[in-house]
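Just one protein chain is left out here, and the rest sit where they should.
Up next, subunit A:
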Amino acid sequence: MSRRPQGWPKTLRRWACTPLSCSLAALLALTLGMPALRPLFAALFPELDRPIYQQDSFAALVLAHVSLVAASSAVAIVAGSVLGLAVCRPAGRAFRPLLESLLAMSQSFPPVAVLAVAAPLIGFGEAPALIALVLYGVLPIAQGTLAGLDAVPAATREVAQGLGFAPWQALWRVELPLAAPVILAGVRTSVVINIGTATIASTVGAKTLGSPIIVGLSGFNTAYVIQGAVLVALLAICCDQLFERLQRRLSAWQPTEGAAAETAPPPSAGH
């Protein structure tokens, strides 16, 4: 450590060897450098004429995949959290059981079936894929929102009200921050699943990292399947690690063993 040049910025050093930066580096390297692996795939699958998927560049596929996931997750996050919030308010409480069964239903449709129904109705391309992904992604987010808000202690709510918070102030400044780690856990699940599910959007003509997988499956080209699948997996891992960081930041106030040992007073009375 002490041998490192003095000029290295501290933040850069801290970033250089985190799991997140390693996976991001791997993702970037494979996205741009896949053609360079031609000899490897040629050796692994000698019967294949074209061992590297070349219809689109992998960079374009990753970009298309990420934007499809981002768009559908954004809609799912807004819809899921708004729905979850709405049925936790006094005005919407009556609709909670309805929402919960609707969400469970939406989860029980396989996304492929949604695509199969949606594609003939609204045509091929990204639109049916978006619908399927949003439907599929809303459930964990809405459930996370419900669980997060449920977990706010009743005493905390009561005190917030008793001290003179207006209802929206209590929601915004107390309930949501306290629920945030659980809500974010729902978002994390939703987005990571979404990254995997988005591959099947290629069956209705959307361009994603699923394209090499679908083409590979139909053309018995295992190399294509591997190339697509590895990139999807790396993307999901990066995303998961990113959320883990975010989650740690949002729950900084929670007791962790390390932090508690560092700052807590000696064994305390009560709690």
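In this section, contacts are C-beta pairs under 8 Å (C-beta built on N, C-alpha and C of every residue); 3 or more make two chains touch, one makes a residue touch a chain; residues count from 1.
Rule of thumb we're sticking to: contacts and distances are computed from a predicted model.
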Which of "ABC transporter related protein", "Phosphoribosylformylglycinamidine synthase subunit PurQ", "Nitrite reductase small subunit NirD" or "tRNA N6-adenosine threonylcarbamoyltransferase" matches, in UniProt, the chain that is not displayed: "ABC transporter related protein"
Sole contact to the chain not displayed, among A:9, A:90 or A:164: A:164
Touching residues on subunit A - with respect to the absent chain: 153, 155-156, 158-166, 169, 174, 177-178, 253-255, 260, 263-265, 268-271
